[in-house]
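All remarks here apply to the structure that follows.
Missing here: one protein chain of the complex. Every other protein chain is in place.
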Amino acid sequence: MAEPTITLNVTRYRPGQDQAPTTQAYAVPYKEDWVVLDALNHVKDQIDGTLSYRWSCRMGVCGSCGMMVNGTPKLTCAAFLRDYYPQEIRVEPLVNFPIIRDLVIDMTDFMEKLKSVKPWIIRKEEKPVSEGEYLQTPAELEAFHQFTQCINCMLCYAACPVYGLELKFLGPAAIALGYRYNMDSRDQGKDEREIIGNHDGIWDCTFVGECSVVCPKHVDPAAAIQRSKVDVTKNWFQSILMPWGQR
Amino acid sequence: MTTEKTTEPLWWGLFSAGGVVAAFLVPVHIILVGFALPLGWITDTGTLYRYGWVKAYLFVLIVLPLYHWAHRFYFALNDMGLKPMNKTLAILCYGGAVIGTVVTAWILLKV
Partner (left out) sequence: MTGTRPDPSKLYHRKMPATWWLQKQSYFLFMLRELSSVFIAIFLLVYLYQIYQLTQGPEAYVAFTQKLASPGWLLFHLVALAFALYHTITWFQSSAVVLPVRLGEHLVPRQIVTALHIGAWVVVSLGILILFLALKN
């Protein structure tokens, strides 16, 4: 009896050659414990070595293998063939990003946005090393810990329709990252992260919430954004109604 | 985070307040106005609307959700691809809410 197979319909795009992306079908062996990434690796190793895609750890911690699987942004190392079999699986590059080649997208914009929120501890005055480390209670850690779990996989940007419509939008991961530092008790740099409170920061977000739905690490960027809105609004009203009592 | 340059927090604050008012109060009022009174489950001649504090309540009930609508609808139109018409949409939506505020106050004072 022939080994069961499953068909992957994969986006192909050769820069400088193709006018537009096309779809190529590959029949790969169906194995119960395989994920889409295993199928892609099988294609690359056994069927078509010209297929290009990013991947690394294959266990959901590096954030490299994000792609659209049947229209949903997913880590291909976490998308099991058995959840789709026997239907065909559509594999496309993450939406809202330009395609470089095949399944590889250009992440320059994403990287710039991460940098723009100044993702490091900012102190008004540095503590000398002789004074020891910054102490933090478990409660203080809990206040931001969830938001440290981002693996920069960009699934949230692919899921966000606001980013799809407006590429200037700072986006879920960048705002969640900024929020992570603003909520860190060691940080004193909230005022320097004003990009978050400006237009194309939190205010573009309409709380669709899809970013948090697709996030593989349960960072909940939507929560970070909405809580930032509350924070910025509170400060704004305070500065208007009580301008003498700043901070 | 300083946001002197943008008044967005004002509109978002009004949007939120309006959302709370709408969430807690609007359903029961739809039942009263849309079903209970017209279908005769309850009879009423409207005299309760003369009380000052009822007018104050009605002002909050009607006006705040108008700002909720303005902000939400403005962004929904943006999300549906009308972003190039931004300035016009802002005037229509937020301006509409402001006009609604004035009209509501005028009517409630007249009653």
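Order of writing sets the chain letters: A and B. Residues in each chain are counted from 1.
One rule holds for everything that comes next: a residue touches a chain if its C-beta (ideal position, glycine included) is under 8 Å from a C-beta of that chain, and two chains touch if they have at least 3 such contacts.
What you see is a predicted model; the values in this text were computed from it and never measured.
Colleague: Considering the whole complex, which of B:V28, B:A56 or B:M85 touches the chain not shown?
Modeller: Residue touching the chain left out of view: B:V28.
Colleague: Out of B:L10, B:L61 or B:L92, point to the residue that touches the absent chain in the complete complex.
Modeller: B:L61
Colleague: Among the options A:V61, A:I122 or A:V230, which residue touches the chain absent from this view?
Modeller: A:V230
Colleague: In the complete complex, which positions of subunit A touch the hidden chain?
Modeller: 13, 15-16, 20-21, 71, 95-96, 98-100, 106, 108, 139, 161, 164-165, 206-210, 213, 220, 222-223, 226-227, 229-230
Colleague: Residues on subunit B that touch the omitted chain in the whole complex?
Modeller: 19-20, 22-35, 37-39, 42-49, 51, 54, 58, 61-62, 65-66, 68-69, 72-73, 75-76, 79-81, 100, 103-104, 107-108, 110-111
One rule holds for everything that comes next: only the chains that are shown with their structure count from here on.
Colleague: Please output the residues of subunit A touching subunit B within their complex, sorted ascending.
Modeller: It is residues 161-162, 165-166, 182, 190-191, 193-194, 196-199, 203, 206, 228-229, 231-233, 235-237, 239 of subunit A that touch subunit B.
Colleague: Hey, which residues of subunit B end up touching subunit A in the complex?
Modeller: Interface residues on subunit B, with respect to subunit A: 1-6, 8-10, 12-13, 16, 75-76, 78-79, 81, 83.
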